[in-house]
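What follows is a single structure, and I will ask about it in a moment.
Here the complex is missing a single protein chain, while all its other protein chains stay put.
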Amino acid sequence: MKKVLRKNILMKFTWKLSYSLMLFITITFLAFISFRLSVNNKMIIHLGNGFIFSDFLSWIIKVFSSMDLGTTLSGKPVFGSLLKSFGKTLMLTVSSLIISFSISLILGWYWSNYGKNFAVQTFSRIINLISSIPLFLAAFIIVLLSPYMVIDITSDTVSTVDILIYYLVPIFTLSIFDGFITEMTNFIKIRFDEISSEQFITALEIRGGNIKKHIMKHIIYDLLTIVNSKFVTLIGGAIIIEIIFGWKGIGLQGYNAVYYRDYSLFMGVIIFTTIAIMIFNLTTYIVNHLIKNKYFIDNTN
Amino acid sequence: MNFSNSILTVNDLMVMFESPNGFIRAVDKVSFTVKAKTRLSIIGESGSGKTAMLLAICNILNGEPGIVSGQIYYESKNLLENLKKDVIISQNNGKTIIRKNDYRYSKMLKKNRAILKSKIAMVFQDPRKSLDPLFTIEEQMLEAYKLKNPNYENSRKSIYEAKQICIEWLNNIRIDNPKKVSTQYPNELSGGMLQRVMIAISMIIEPSILISDEPTTALDIKTTNTIMELVQRIYEENNLSIIFNS
Partner (left out) sequence: MFIRKFIFPKSLIRKIVKSIFGDNVYSFFGLVVMLTLFIGYLFVSFNYQGNYSFLTYKLDSSEKLAPPFLFNSQNESKSKSLDGSGSNFLFDNSNSSVENLSTNGDSNFNNKLFLLGTNSEGRDLFTYLFLGFGIYIIGGFIALLVSLIFGTILGSMSAYFEPGLISNIAKFIEDIINSFPKIIILFLALILFGVSLYPIMITIGIINSTNISKALYQKIKYLKNNEFIDSARQLGLNDLNILIRHILYYNCRDIFIVYGVFVIADVILLESTLAYLNFGIDWNNIINGINVKSWGTYLAEGKEYILSGKTWITIFPAIFLLLLLMSLNFIGEELKKRFHVK
């Protein structure tokens, strides 16, 4: 890579990193304040009873030096139990992200190419219907209709079909019913129409070149700007899906924390999710700046 | 019809656009022929339908936004063959009965356009819009090269050969630093350079007709001079006919 480019990317990355660190600190500070205000003796012992800022600083340093977030109501350490279950939620969100993007790409492609059909218009209504079904209801119905409750993945006599159902069904429900499919397909369809009416596409058509390659590159660049917000919403959806489908991820632990008023566990949940979102944002930022050229970045940011 | 020695014959071409007040005839029964190794220039005011005619010849314009009727023969093949039935014009009161094309006709258009593949090249008015901003110049020239040579393999030797041809063409259009320029994106070059690059890309295909739609209106006098010299040189060195619009 060229030297100037490398230096530029490093500077921008450090700026973005410091910004996201500031966000992280304010979020944890707000959570810290809110937990301090609620009356709970155990939490006061854990968080301190003096001046807020010094308590906060000491708590943050303790967390990041010794990875000690406290103990749950049942006595287990928070950090260890969350770390075990974090991988499952990540897997859920990332796979459903990929699947939802691909579904909306395909649907948007067909919608822009064959948009004048009556079938396509009804299809758009169907997508509207799907997006208005709440996620918990769809998951609830799917759990009823599919043999999900009967599957026990830890037993010895589990077949591959059961394993597939156990992993694929929640992922597909999350990718389809999280409520943003209409928005994404609309967006992709509009972008398809806009790009295919550009002059370089007509010039390519006259020459006889490969149009799809050019359109796809433009659309993927546009989708990379949406990925961040979609990831955040998918984590929120993953929490509901874990509760209904019985996966032992961060969502279920957070729900139990709220139900039994387990403040330290919930604090750990907050920290884990913010760190995950932060890391994801930074990676997409790096990927954007590496792949895209200056024209695109200047025109979109 | 007599197609001897003629590459392109246009017969009674009409291009119409729909408006709330009826159909506007941008092109009203135009016919001409273009023979091999000739230059044709179309002169007219702005808004007189020149671009519409050229786009119709390249078979881009049917359906939306414009509707085409007439006959366009490229080496005795009718490009508007399947579209004759769509447009019926009665001349009593100037009324037109037109059935709009839907997406099914785009498939027939593709078949017709396949006749023209790599035989016509078009250079548009605004060079910044006619190159993809996300691909480098090298990649876009390589695309044109792959069209010309369908037996292109992704081996190191053939990539090297293709890149050499691109650099050769960049030298041909008198660009100073071809190696650096070929790795740049279109937004980093000036308008005159981009227009010359467009001409180079269209010449890599080795077309039999080069159509240029107002290539120099967006540029100043000096660059127009260089571009016209280039076009003259290309015309003399290769066997092609040029349709020029201004």
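For clarity, chains are labelled A and B in written order, and residue numbers in each chain start from 1.
In this section, a contact is a pair of C-beta atoms (placed from the backbone, for glycine too) under 8 Å apart; a residue touches a chain by one contact, two chains touch by 3 or more.
Predicted, not measured: the structure shown is a model, and the values here were computed from it.
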item	value
Visible chains in contact with the missing one	A
Given A:34, A:58, A:210 or A:225, the one touching the chain that is not displayed	A:34
Listed residues A:137, A:220 or A:287, member touching the removed chain	A:137
Residues of subunit A in contact with the chain not shown	22-23, 26-27, 30-31, 34-35, 37-38, 125, 128-129, 131-137, 140, 144, 179, 229, 232-233, 235-236, 239-240, 243, 254-255, 257-259, 261, 263, 266, 269-270, 273-274, 277-278, 281
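Just so it is clear, only the chains that are shown with their structure count from here on.
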item	value
Rounded Å distance, subunit A centre to subunit B centre (Cα mean)	46
Residues of subunit A defined as touching subunit B within the complex	113-114, 116-117, 198-200, 202-210, 214, 217-218, 221, 292-296
Touching residues (chain side subunit B, partner subunit A) in the complex	55, 58, 60, 102-103, 113-114, 116-118, 120-122, 124, 126, 129-135, 143-144, 147, 185, 187, 198, 201-202, 205
